[in-house]
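First comes the structure, then the notes that go with it.
One protein chain is absent from this view; the other protein chains keep their places.
Order as written gives the chain letters A and B; numbering starts at 1 within each chain.
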């Protein structure tokens, strides 16, 4: 069990082999900053195998030895994140075919075909060599497979796999035709072989085809991850495995599925600090930490990458002011992260990311402000013990990548964007600002441990999750749903007999019609004597067993029900038939929290609270002094600062 | 001769063959709503010919029999709107080649090559079978060929046809080189075979090439329509033929040409109700009804498709409030439509249009608001008799698709958009709001029946139309032209000797220069002591025989003539050398109407008036009560309502 927090980040000595004095200075500066961990080998293929079949691991072994001597641990990356030029040029099949039908030329990164036998054959040889090497050094602690998975491919190899995968899923072509409703516009298939992936130059009108393709791409990446893992485990199984998740919940990779295959969940976090309001950014960062770590609540969670200062590929490379680096880093620790790792220890001198923040910059000086901040943080981290433990949360929010695919691809009720991610984030923010730990739950989660579970925009409802919800509410749980809820199944096929399909009983309502609002339009909903603003959709609700809780105050359906509540078994359900703006969400969710017996730890919406390992963290991401009361005592916290209160 | 109004719409029983109880319920609900007509067979190819050469018409015959028993008539569609997967996959030639040179993959709809021999061969077999079938059932009343024609193609088959067509049109390559002015930039052709269609990866600088390509594509679709028609008429000629026009006047299909080939003009109308100001939408809808029906004033006009509620492929799926469905539907009847037909009777359960409005929704309930509205309208329609008769109009507006192609493709005087359609629509609105029936006239129309004809933005003027205008004005007619007028011929070749070319005499002016205004700029024009706003262009006018009527009040040409009037023979002509905004158009056109002896029926610009079959329709598309005087009597009409006053 890990006892100390890992501190360090990506390090690329292979870029500096001609500069031995720089390599030496780097180690000294790492020690000065209390760095104890570096990631090696990411993007090193062209230095490990400079020509096909010619290998050179000497530089890697040299640096590992030096690091070992300096008591710095190593996360060892496999180099498949970018293909070497000789490989991409010689073997066409390793390069992806884009949605416009063009096979890419060699270049860039993350753009190999996961189904290429050649790519798999070549990386397996490298990985076996790395596995042998890993047996020689005690300071290697973790395998990091490839880098930030995610490119789509439409090549012939993928076409064949896609057909096979569909066949395994649907068994008969008639099942698929029925589920995908292909009779519409005469798009019926006779056999699985004639199904082509959705491309901009081809079929774009069958939404279930898109949804299935997205699921297939996730499956490809998991397969590929497992292939790399197996190539190492042929030699040795003594180390755990991870790969770095990236982006936000908005990314198309289904990390819930992926987390069934990694040993440690790790995440690259690049919030837009200083570009947007920092408090907004901090809530979003908090959400993404909770989302990523919740993909498996029983696995260790690591911050694999972050920037010590600016991020050069964002629109603007904004500096992190003093304190913000600590504040942002400790925020991940408060979400159970066992590490603060940076991209990068030393700035690369040229090419795409030379202006990305680094612990050591182009000047190489230890007097540099960013180095001094990183060193100060290294000191702070020494004070914190660490042991992995499941975070205790009484409230959960439902997130579903499949639901996201379906909402994005379906046509109507709004084609100007559904913003699933943003709307879930808004729910998260309102709840989080009450001073709570929050878990994220998924299609296959158990709900029994929570007092309250919120299901925002749960457009897709399959029977399995509906059953879990009914059991949970029957036994006393509380849920909240928002529009749109229960329209379709996982193939975007509408529920016959009306919406919300399998959730009709538990919500006690029927949804008759959906009126979309334009981007500029706002609705009005009254709730307990006050009027709140809504947006995006208004559902026309017919109450069956439910009671009215709010009504529309605008449009031709003025006076009809907008919000309903229902008692089901020992529990309670709420449905908000529209998307409320923040003030309305505060009003309703505050009441619902109270009814479900959940009480927040602090009383200031501008602060962010976390509770982990007996420590209460309170973060102030604003620039002003904020007051708050905690366990009856009054506190004051200055801007860009945090406080840890021990139990 | 049709006596009753057709009421119903597209019905797709082939999607529901596994749900006999639903099919049964559908018929019951149709009867309840007084539905008397359905369209079958659109997009049914994959159910009629599930494999190449394997045919199944049984399901179709079954449903026709059931409908016959229920006294519901059938419009029979040919299924070429979407190609079945086996066809698209097996025969490359049936798939269009896009302007970027890519041949599309199988998928979507409306995207077949009209010149493909394979496609024609396959559809002819189906059509012959449908023709035989049509002889068996009395309730089949109309052939509906394919669906919403319109995709472009640049394949080798089309290239060859394009060369042939140009050769027939221009006879010698020297004629073409002269007309297209190809010596400019050295683009001369040596023979017709080396002319390639205009593609984004090729020739984009010869405007006449584009204009001719657009005309060629129109000709292809008409040819294809006639091919399908002939394949049916080989078996039987007992029924009339139509195909559904779609879009607005802004669409690239030349429906004037197309109407020479159909027996009944039919139109799919999908206005953006509730998304924009409903009154604006209603005037535009009115214009498009008048445009489509005027493409042949002697043929029956049908509303082939419309939505009973929302339209899911628009940006926002807005519901139609109560009354709006009736109001919008009766508006088509007032424009002589013999039908109210919906897409769709029953919502498809999945794929692209599952959220499109339907008479019967996913819940299948007859208590559903939309069903109740449709049923109410079914009742209203019973009260109206019908017989086709030419609408009586004293005012006409000129519209030319060729003019539209030329204005869109030419370079200068404005490359930020010419908005031909919008500017014609504005003229229409100003005249229509006076309480008039309005016809649309075309290049080959006779003008003698009208008191006034307006020619907005008549950039292209050929000798033929100029002669018709001169004859018409000589005999006492009145015309109004607006900038730009008479710059080029139909190959976008400038008139030598100055503009307005063939119209110099009749307008009595010369146009020396054209100053373009930016999108933000506005001009000022004084007319009868008041100043009005202009936009887009200002023409510098030299008066020959004409008199000045308005002058520019802004820019370096302040004080020079902006509006002129001329007496020619027994008639009168007006030229507005700019594009006036609404207030100015009201002022001038009001005077012109009076001078030409045309008097509107009502006096409220917020109401829309139509006169047909001895009925005076007055529509209020606003949300407020509107007062108006008609034949000396005062009326009041509430929001979203209409009134019919019999002669």
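As a convention for this text, a contact is a pair of C-beta atoms (placed from the backbone, for glycine too) under 8 Å apart; a residue touches a chain by one contact, two chains touch by 3 or more.
Computed from a predicted model, the values in this text were never measured in an experiment.
**Student:** Specify the residue from the set A:34, A:251, A:318 or A:524 that touches the hidden chain.
**Tutor:** Final answer for the missing-chain contact: A:318.
**Student:** Among A:105, A:125 or A:496, which residue is in touch with the absent chain?
**Tutor:** A:105
**Student:** Per the definition of touch given earlier, which of A:364, A:548, A:569 or A:600 contacts the omitted chain?
**Tutor:** Of all options in A:364, A:548, A:569 or A:600, contact with the hidden chain holds for A:364.
**Student:** Please give every residue of chain B in contact with the chain that is not shown.
**Tutor:** The missing chain touches chain B at positions 100-101, 178-190, 194, 196, 199, 201-208, 410-416, 488, 491-499, 510, 512-518, 540, 555-556.
**Student:** Could I get the residues of chain A that touch the absent chain, sorted low to high?
**Tutor:** Per the touch rule, chain A residues meeting the hidden chain are 12, 14-15, 18, 43-47, 50-51, 79, 81-86, 89, 98, 102, 104-109, 275, 309-310, 312-319, 321-322, 347-356, 361-365, 368-370.
One rule holds in what follows: only the chains that are shown with their structure count from here on.
**Student:** Could you grab the centroid distance between chain A and chain B? Build each centroid from C-alpha atoms only and quote it in angstrom.
**Tutor:** 48
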